[in-house]
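With one protein chain withheld, the remaining protein chains of the complex are depicted in position.
Let's look at subunit A:
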Amino acid sequence: MAGILDVPKPRINCSMLSQFISRAICFVGRVEKVHPTGKMFTVMDGEGKTATVELNEPLEEELSGIVEVIGMVSNKGEIMASTYNLLREDKGIPFDLELYNEALKVIHDFPQHYPFQVAASG
(Lines give C-alpha, C1' and ligand atoms only; values in the text may rest on other atoms or scores of the structure.)
Protein backbone atom coordinates (compact mmCIF):
# COMPACT_ATOMS: atom_id res chain seq x y z
CA MET A 1 0.00 0.00 0.00
CA ALA A 2 2.84 2.35 0.83
CA GLY A 3 4.30 1.72 -2.57
CA ILE A 4 1.32 3.01 -4.41
CA LEU A 5 1.18 6.20 -2.43
CA ASP A 6 4.68 7.20 -3.49
CA VAL A 7 4.00 6.91 -7.15
CA PRO A 8 2.28 9.53 -9.34
CA LYS A 9 -1.25 8.42 -10.00
CA PRO A 10 -2.77 9.98 -13.09
CA ARG A 11 -6.43 10.75 -12.88
CA ILE A 12 -8.38 8.92 -15.52
CA ASN A 13 -11.85 8.00 -16.63
CA CYS A 14 -13.25 4.82 -18.16
CA SER A 15 -12.12 5.52 -21.71
CA MET A 16 -8.53 5.75 -20.56
CA LEU A 17 -8.50 2.56 -18.50
CA SER A 18 -7.09 0.45 -21.32
CA GLN A 19 -4.10 2.78 -21.67
CA PHE A 20 -3.15 2.41 -18.03
CA ILE A 21 -3.16 -1.35 -17.55
CA SER A 22 -0.85 -2.44 -14.72
CA ARG A 23 -0.40 1.14 -13.65
CA ALA A 24 -1.42 3.02 -10.57
CA ILE A 25 -4.25 5.44 -11.17
CA CYS A 26 -6.78 7.60 -9.44
CA PHE A 27 -10.41 7.25 -10.47
CA VAL A 28 -13.28 9.46 -9.40
CA GLY A 29 -16.82 8.35 -10.09
CA ARG A 30 -20.30 7.84 -8.72
CA VAL A 31 -21.04 4.55 -6.96
CA GLU A 32 -23.56 2.54 -8.89
CA LYS A 33 -23.99 -0.94 -7.52
CA VAL A 34 -22.29 -2.70 -4.68
CA HIS A 35 -21.78 -6.45 -5.03
CA PRO A 36 -23.48 -8.48 -2.28
CA THR A 37 -20.12 -9.76 -1.05
CA GLY A 38 -19.04 -6.21 -0.48
CA LYS A 39 -15.73 -6.86 -2.20
CA MET A 40 -16.69 -5.29 -5.48
CA PHE A 41 -18.68 -2.34 -6.76
CA THR A 42 -19.25 -0.46 -9.99
CA VAL A 43 -18.61 3.22 -10.54
CA MET A 44 -19.77 5.53 -13.28
CA ASP A 45 -17.55 8.32 -14.57
CA GLY A 46 -18.45 11.79 -15.86
CA GLU A 47 -19.05 10.44 -19.36
CA GLY A 48 -21.57 7.89 -18.21
CA LYS A 49 -19.31 4.87 -18.64
CA THR A 50 -18.92 2.27 -15.93
CA ALA A 51 -15.91 0.56 -14.39
CA THR A 52 -15.57 -2.18 -11.80
CA VAL A 53 -13.65 -1.73 -8.57
CA GLU A 54 -12.33 -4.68 -6.59
CA LEU A 55 -11.36 -4.36 -2.97
CA ASN A 56 -8.97 -6.34 -0.76
CA GLU A 57 -11.36 -6.50 2.13
CA PRO A 58 -15.14 -6.38 1.94
CA LEU A 59 -16.82 -3.05 2.56
CA GLU A 60 -17.80 -2.30 6.12
CA GLU A 61 -20.06 0.62 5.37
CA GLU A 62 -22.66 1.62 2.85
CA LEU A 63 -21.10 3.28 -0.11
CA SER A 64 -22.96 5.88 -2.15
CA GLY A 65 -22.26 9.11 -3.93
CA ILE A 66 -18.96 10.20 -5.39
CA VAL A 67 -15.90 8.19 -4.49
CA GLU A 68 -12.22 8.59 -5.28
CA VAL A 69 -10.45 5.27 -5.75
CA ILE A 70 -6.68 4.78 -5.83
CA GLY A 71 -5.44 1.51 -7.25
CA MET A 72 -4.00 -0.45 -10.16
CA VAL A 73 -5.67 -1.32 -13.42
CA SER A 74 -5.86 -5.07 -14.00
CA ASN A 75 -5.41 -6.78 -17.36
CA LYS A 76 -9.15 -7.04 -17.59
CA GLY A 77 -9.56 -3.28 -17.18
CA GLU A 78 -10.81 -3.45 -13.62
CA ILE A 79 -9.53 -1.30 -10.82
CA MET A 80 -7.83 -3.20 -7.98
CA ALA A 81 -8.33 -0.67 -5.22
CA SER A 82 -5.70 0.03 -2.59
CA THR A 83 -7.72 2.73 -0.91
CA TYR A 84 -10.81 4.79 -1.47
CA ASN A 85 -12.14 8.10 -0.32
CA LEU A 86 -15.78 9.11 -0.17
CA LEU A 87 -16.57 12.73 -1.08
CA ARG A 88 -19.18 13.94 1.36
CA GLU A 89 -22.27 15.28 -0.29
CA ASP A 90 -23.58 17.06 2.78
CA LYS A 91 -20.64 19.40 3.01
CA GLY A 92 -19.23 21.97 0.69
CA ILE A 93 -20.18 22.55 -2.92
CA PRO A 94 -21.73 19.61 -4.74
CA PHE A 95 -19.21 17.81 -6.89
CA ASP A 96 -19.76 18.28 -10.60
CA LEU A 97 -18.69 15.01 -12.18
CA GLU A 98 -19.18 16.19 -15.76
CA LEU A 99 -17.01 19.23 -15.12
CA TYR A 100 -14.38 16.98 -13.53
CA ASN A 101 -14.45 14.93 -16.71
CA GLU A 102 -13.88 18.04 -18.82
CA ALA A 103 -10.90 18.93 -16.65
CA LEU A 104 -9.56 15.39 -17.04
CA LYS A 105 -9.70 15.75 -20.79
CA VAL A 106 -7.79 19.01 -20.60
CA ILE A 107 -5.08 17.43 -18.46
CA HIS A 108 -4.66 14.60 -20.90
CA ASP A 109 -4.86 16.79 -23.99
CA PHE A 110 -2.08 19.06 -22.76
CA PRO A 111 0.34 16.84 -20.82
CA GLN A 112 3.12 19.33 -21.43
CA HIS A 113 1.36 21.77 -19.13
CA TYR A 114 0.55 19.24 -16.46
CA PRO A 115 3.81 17.45 -15.68
CA PHE A 116 2.63 15.40 -12.73
CA GLN A 117 5.40 12.87 -13.10
CA VAL A 118 8.05 15.49 -12.46
CA ALA A 119 6.30 16.80 -9.37
CA ALA A 120 5.99 13.38 -7.77
CA SER A 121 9.54 12.24 -8.32
CA GLY A 122 11.11 15.46 -6.99
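In this section, contacts are C-beta pairs under 8 Å (C-beta built on N, C-alpha and C of every residue); 3 or more make two chains touch, one makes a residue touch a chain; residues count from 1.
What we mean here is this: contacts and distances are computed from a predicted model.
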item	value
"Proteasome subunit beta", "N-alpha-acetyltransferase 20", "Nicotinamide-nucleotide adenylyltransferase" or "Replication protein A subunit" - which is the UniProt name of the missing chain	"Replication protein A subunit"
Residues in subunit A touching the chain absent from view	93, 96, 99, 102-103, 106, 109-110
